[in-house]
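For chain A:
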Amino acid sequence: MREMPLVLLALPVLTALLSVGAKNKKTLTQISLAGGGITAGLALWIAYTVFHFGPVSAGGRFIYIDSLSAFVMSLVAVVGLTAALYSVGYMGVEIAENAIPESRLKWFYFWFNIFLFTMFLVVMVANLGVMWVGIEATTLASALLVGFYDKKSALEAAWKYIILCTVGIIFALFGTIILYNAALPVIGEGSRSLDWFYLQEAARQLDPKLVKLAFIFVLVGYGTKVGLAPMHTWLPDAHSQAPSPVSAMLSGVLLNCALYGILRFHQITSHSLASGYSTRLLLIFGVLSIAVALPFIIIQHDLKRLLAYSSIEHMGIIVAAVGLGNRLALYGAFLHMLNHALAKPFLFFSAGNVTQHFHTKKIHKIKGAVLAMPISGTMLLLGAFAIAGAPPFNIFLSEFTIISAGFASGQYLPTSLMLVFITLIFPGMVYAATRVGLGVPPARIEKGEPSKWSATMALIPIIPLFVLGIYIPKSLDQVLQQVVSIFLGGN
Partner candidate 1 sequence: MLAVGLTIFQMLFVLAFAPLLSGIINKIKAYFQSRRGPSVLQPYRDISKYLQKETVLSEHTSWIFRITPYVYFVAILVVTLTLPILTTFGVLSFTGDLFMVIYLFALARFFLALAGLDAGSAFGGMASSREMAVSAIAEPALMLPLFTMAIAAGTSNLSGMVEQMAHGGWPALTPAHLMTFVALFVVGIAETGRIPVDNPDTHLELTMIHEGMLLEYSGKQLALLTLGVHIKQLLIFALLANIFFPWGIASPATGFQVPTLLSATLAFAAKAIGLGVVMAVIETSMAKMRLFKVPDLLMGSFLLGLLGLISHVLLRG
Partner candidate 2 sequence: MFLGSSGVSPVVTLILAVCFLVLGARRLDTAIRLVVFQAILLALLTAILGLANGVGEMVFIAGLTLVIKAGLIPFILKKVVDRIGLSSETRSYVNRKMSFLIAGALVMVSYLATGQIAATQSAEGREILATAIAMLLIGLLVMMTRKLAVMQIVGFLIMENGLFLAGVGTTHGMPLVVELGIFLDMLIGVLVMGILTFRIQSSFGSINTEKLRNLRG
């Protein structure tokens, strides 16, 4: 029972291996769905245990899961499962339209599950070095998924993705080494010196200069992966070129996993330096990211790039919220992380259906999606409003919390800037979504959903978006409070 987390890590690898061995499309689908379902179930169960009975460790402290890890892990599990479900319909259409040969499908599932494994690894391990390995591995696994369509543009995106993220990640490793260097005289040799748990406890005794240096490198390094401006440049390329389920994973959880890395370092840094050094940096980068995303959202020609820039914006919001630093802001930050992780894949699903059906990603070439595809089109429209922060959807709630917290903590300038940028982004999202969604579709476009399955997957996620927009269940509230407490108080 205690070693369940190890089983959880093994499950996606097992699914990946089984996928390679699968004979035909049907078995492949079954393997993927079964594997995804069991993995997600187990992950959520472990998360539940953590939330109720405290941190879980396994593999001789190789794995240590506290509430924060469990929270991000649940996101990975949920988004991973929905993406796997969505892949069935999406890939089905791709094969039916001869966009990819059927034989490539197993490689898709193989790398998909490996990708999932690496993300679980990131959030579960105790050792910051191994966490780094995990994050680097996510890049490698997902780079091949980004370049999955053997097109020029996809290769270009994959190349930029891998180069930029690998470079970034080297800095992160460098930061990790410096931190280890700082920890050695305090904690001593051995892998404990890179265990975030011990580092946090010993944070006050660490050499502050080294910690600062480490945080800079980690921020730039993992920040590249999170998509913080100005290191975000790979993100729109990769997100737009990847198959839609992968875009959903990248946007929904990969960014959060990288952010998780920053958060762990931020915790250590903020315990070590009382001056709010790291919070200020986070706030600056957060607001900068929102600002940089703004013009690209306003004049965007590509639907999926639009969503990618929106991810940059929302990561910026979360990071800035962490940078605001008070309890309410952190609550908002984690709520926003959840909300974004729920909303963005949903948008990628519906956008995926629409682009697939219209055979283009260009915004000005798609028209009348609502009439052509009653479910996906409508959901795309609703999703755009949701992500732009309109009630009754959940993003509004978390943004309201964050902005209120910013004002409550007296940081008027950054908070007002955030609010202004978010407000100005709204027209951009709405313009694109209404341009795509409303009107009369061109005559060449058939009416109706090409895949019932995909349509359903575009429909279902609106429910949590809506419910969380008007009601936060007590249990979720407790989880978030717990995460915030952990974050603020160590334990």
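Basis for inclusion: all candidates are chains of the complex that A comes from, given by their letters.
Keep in mind that, in the parts below, a residue touches a chain if its C-beta (ideal position, glycine included) is under 8 Å from a C-beta of that chain, and two chains touch if they have at least 3 such contacts; residues count from 1.
Note that the structure is predicted; figures quoted are calculated from it, not measured.
As listed, 1 or 2 are all part of this complex, and the one touching chain A is 2.
Within the complex formed with candidate 2, the chain A residues making contact are 127, 129-130, 132-133, 136-137, 140, 143-144, 147, 150-153, 155-160, 162-163, 166-167, 170-171, 173-174, 177-178, 180-181, 184-185, 189-191, 193-194, 207-210, 213, 236-237, 240-241, 296, 299-302, 305.
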